[in-house]
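Apart from one protein chain that is not included, each protein chain of the complex appears where it belongs.
== chain A ==
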Amino acid sequence: MFPRPIQQAPRASRIAYQVALPVALLLWLLPLLGVAMTSVRPASDLAQGNYFGMPSYLAFENYADVFRNSPIAHYILNSFKVTIPTVIGCLVLSCMTGFALAIYKFRSNLLVFFLFVAGNFVPFQILMVPVRDLTLSLGLYNSTLGLALFHIAFQTGFCTLFMRNFIKALPFELIEAARVEGVSEVRIFWFIVLPLMRPAIAALSVLIFTFIWNDYFWATVLTTSAETQPVTAGLNSLNGQWVAAWHLVSAGSIIAALPPVVMFFAMQKHFIAGLTLGAVK
């Protein structure tokens, strides 16, 4: 193990480590803690210049205010309307593409695979004008469906990379045995490979959920009104309205950040497994 386990270190270092841990964490999360504190600080405190002291009371009414006086509930609903179809769509498409690229040997296999991988890295701006145009001509501009369709297509690149590598690591003998038995390719996919892909599906769902929830660029390019904007774009317009109303901005930020955070803590194992795929060989 590296570094040497702290248990083998002298007593003084052990104590120093135990003290350093919470201190480092506190410093690391300082911006977050500041915003969390501000979100429960009454507006009167801010007006009096009490920015860092104890709040005079815990003003949870800031949160109620945000919900009452802004369309944030609608923004959040929109975010779900974009995120959930995207997760499902990507998984359906990439289970199939990943299967095709992992199981079959054909000449352009690697070419197609690297097309997906490379496409996944391109700057969004090179896609922006044509994708906006395409969405307009499909009549889906400024709709959650239009946004979701783009996300499905784009995320398929990353998901294909992930699924293909995952299936490649499965024992190939299973498929060969099935083929000897005369099982059709579709049934191999459905009854043999798909059930084994559960961990990959779980990992990708949480990852894609978080990526799409947090997307801001495409939200601003493809949606324009409060009826369709997801919460990231919505928060930015609210920020413009709430000039210097930091208690509201903070409360709004925390609300917007919450769903992926809950998702992360609930599915931590899968999340990290997904993110670190390929970090070890």
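Descriptive notes on the structure:
Note that contacts are C-beta pairs under 8 Å (C-beta built on N, C-alpha and C of every residue); 3 or more make two chains touch, one makes a residue touch a chain; residues count from 1.
Here is the rule we use: contacts and distances are computed from a predicted model.
Not shown: a single chain whose UniProt protein name, out of "Sulfate adenylyltransferase subunit 2", "Chemotaxis protein CheA", "Hemerythrin-like domain-containing protein" or "Binding-protein-dependent transport systems inner membrane component", is "Binding-protein-dependent transport systems inner membrane component".
Screening A:T38, A:N62, A:T144 or A:T223 for touch with the missing chain picks out A:T38.
Although one chain is not shown, part of chain A still touches it, namely residues 1-7, 17-18, 20-21, 24-25, 28-32, 34-35, 38, 49, 51-52, 93-94, 96-97, 99-101, 103-104, 106, 109-110, 112, 114-119, 121-134, 149-150, 152-154, 156-157, 160, 184-186, 189, 210, 213-214, 216-217, 220-221, 232, 235-236, 239, 246, 249-250, 253-254, 256-257, 260-261, 264-265, 268, 272, 275-276, 278-281.
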